[in-house]
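With one protein chain removed, the remaining protein chains of the complex are shown where they sit.
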Amino acid sequence: MNLSEHSSILIVVIPLIASFVNIFLNFLQRKLCYPFFVLVLGICVALSIDILCQVINFGVLRYRLGGWMAPWGIEYVIDHLNAYLIVIVSSMSFIVAIYSKDSVKKEISKAKLPYFYSTYLLLATGLFGITVTGDIFNLYVFLEIASLSAYALVAIGEKRSVLASFHYIIMGTIGACFYLLGVGYIYIITGSLNISDLTRLLPSLYESKVTLTALAFFIVGIGIKIALFPLHRWLPDSYTFAPSAVSAFASATVTKVGIYVLIRISFTLFEPKFLIEMTPLSNILIWWSTIAIFFGSLIAIGQKDFKRTLSYILIAEIGYMVFGINIGNKEGFIGAVLHILNDSLMIGCLFMIAGGVFYRIGSRNIEDFNGLNRNMPITMAAFTIAALSMIGIPPTAGFFSKWYLIVGAVKAGYLVSAVILIFSSLVNALIFFRILEKIYFTKNENTPMYNFRELPISMMIPIVITALAILIIGLYSGEIISSVIKFSLPKGF
Amino acid sequence: METVIGKYNYWIYIALMMIGFYAMIAKRNLVKKIVGMNIFQTAIILFFISTAYKKDATIPILIKSQEVIDPAKYINPLPHVLMLTAIVVMVSTFGVALAVIMMLYKQYKTLDEDEIIEILRKKK
Amino acid sequence: MKFFALIIVILTGAVLIYSTLDMPDWGDPNSPASLHVSPRYIEKTIEETATPNAVTSVLADYRGYDTLGETTVIFTAAVVCILLLRRFEDDKTL
Partner (left out) sequence: MIRLYDDLIIQTVCRIMIPLIQLFAFYVIAHGHYSPGGGFQGGCILGASFILMVIAYDINWMKRRFSEKKNTLLMAFGVLIYALVGVLCILLGAEYLNYGILNKIIPTDSVKVRALGTLIIEIGVGITVMAVMVSIFLNLTTFGKHEKGEV
């Protein structure tokens, strides 16, 4: 028996089992819940790195669940793209899990903490399940696990979060239903649910109206789940009022996994030429995402609430990724996939800092950031790094992905979109330099002198780790592209 | 005419789906919204189930003594399995949505979305 | 607002109905869905799983992992209801 050949299934099953065991621990010894929860996510990080190494060394991993052959049973297929996503999701969930220890104590009552940890683990399970699976219906099941736990995690935040969560439920269910309808349409004309089997079957059916409708429904359904601009209504409220650990985790992973599903559907399930050449869909998506970038950035300027500003920036970033996927050349795709990693780190780090500031001064208003560097120098240094990366200043990670995206846009001839991308970076600069100025240089007489120190160590470490990771990944982004992302390019790019 | 006879079942389910969808996005009462959600999901389930049907076929429970099994004599079991899963998902979503609605009712003492937004605006 | 919603709904419905024209007829025994994957479930269920009910054998064996997912979904719903609604005695905050 060799456990490492089972690591692709263990990464889903271990957090799943842990979420049940957490319920038992609640009745046996409540203090053990938190260490157990962090330990399990730590194991997941180790497993995900193991999977990535296996994929780099031996190529695509296939795992037949229940021992059944592919179109009859469910199959796990892990290539470079999946493995990359799993590493991102598992490490972000681990980092935010460490962070959640102190931040959650103020926001959730003690008796409910074990249930919170269980739900968090279930959200992680759902995301892992979506990432590794090679079956479109199995993907729907895990999408629902992830969504249900995300609704609940949002709803336990501040008072207004409940209404936000309700909107999230309505929108999320419409998205999931559209996805399920897409699965149904595909199933009726092919009779199969396995992605590799469908890749073989679908090309002969590209002329059919059903295929096109199914693809459109997939895209709209996932578009709701990733909050692409006109469908974004649920996101700002949810991430503003959710507990800070939840906003950090969800913003860093949920939408990124949605982007991954979009890539899978558009380029693995269907051939790239179907989306790009045979139908106008990719052209529509390019303009759609350009509008998303423009309006996301524009609305972000006007916000006073820091978390809400970040939410609108996140909407713009989602636009970047959808844009990069659809322009249909190598640079754009590399930029989009690299941006998944960078954006996950940057947004995660910024949301954690927002939560940290809220933990200390009890406010999310940007006006209250005046002179914070005297009290929280390390956190604010991390904030500076993340902000610079968000703007796209060279040594940080954010620069490289944006560079690839702009090069791709220019190469494909979408000059307007390239201008909008640069405009969005300038808007980010405007927003973040305004905050940085408040933090470092404002010495207003009216500024209240806060008498507190740095954040507790358990919140400090995750913030510092993500900030350092932004710098390090910036230096090594060439390596990441040549060893992982290059192999995940779709056929014909 | 043949199209109508061959496809009318799909059309009925699509009409049902759209009734649910309309309720989800247009109704202002929260409970009506999730009732619409239920109609939508149930219609999708009916849609899937109808794809499993074959003419003159029976339920896929085999009789052991049979030697040669003709798949055309039994309806397709796969959509049934998928829809068992979808039913459970539907029930769970409904439960979670009801829980959230109850929390909302506890906070605002109303189930109308417009009234809730009005209350929130007054607080500001 | 309601008018806008009605337009969206009618458009969606129209797209869905328009594309049904390319679908196999209702009850067609030669539709792809009844020829490609599913025949094996019916033919081999006794031979491979010793279960005459094909729905059970697909549910719990061939696609058993989906069922694990669905059980997890319903477990999630219960945990979520406890997390959102339950008021414990030793809990003074809510």
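What to note about this one:
Each chain carries a letter (A, B and C) given by its place in the written order, and its residues are counted from 1.
Just so it is clear, contacts are C-beta pairs under 8 Å (C-beta built on N, C-alpha and C of every residue); 3 or more make two chains touch, one makes a residue touch a chain.
Worth saying up front: this structure is predicted, and the values here are computed from it rather than measured.
Interface residues of subunit B with the unshown chain, by the touch rule above, are 59, 61, 84, 87-88, 95, 98-99, 102, 106. By the touch rule set out above, subunit C reaches the unshown chain at residues 47-53, 55-57, 59-61, 64-65, 67-68, 71-72, 74-75, 77-78, 81-82, 84-87. Touch with the hidden chain on the side of subunit A covers residues 1, 3, 6, 9-10, 13, 16-17, 20-21, 23-24, 27, 63-67.
In this text, only the chains that are shown with their structure count from here on.
Set against one another, A-B and A-C show the most C-beta pairs in contact at A-C. Centroids of subunit B and subunit C (each the mean of its C-alpha atoms) stand 10 Å apart.
Mean C-alpha position of subunit A lies 25 Å from that of subunit C. Across the assembly, subunit A contributes 137, 141, 144, 148, 151-152, 155, 181, 187-188, 193 as residues in contact with two or more other chains.
Multi-chain contact residues of subunit C, defined as those touching 2 or more other chains: 16, 20-21, 23, 31, 33-34, 37-38, 41, 63, 66, 69-70, 73, 76-77, 80, 84.
Residues 16, 19-20, 23, 65-66, 68, 71-74, 109-112, 115-116, 118-119, 122, 125, 129, 137-138, 141-142, 144-145, 148-149, 151-152, 155-156, 181, 185, 187-193, 201, 208-210, 212-213, 216 of subunit A are the ones touching subunit C in the complex. Across the complex, subunit A is touched by residues 15-16, 18-24, 31-38, 40-41, 61-66, 69-70, 72-73, 75-77, 79-80, 82-84, 86, 88, 90-94 of subunit C.
Residues 17, 21, 24-25, 30, 33-34, 37, 40-41, 44, 47-48, 51, 78-79, 82, 85-86, 89, 92-93, 96-97, 100-101, 103-104, 107, 116, 120 of subunit B are the ones touching subunit A in the complex.
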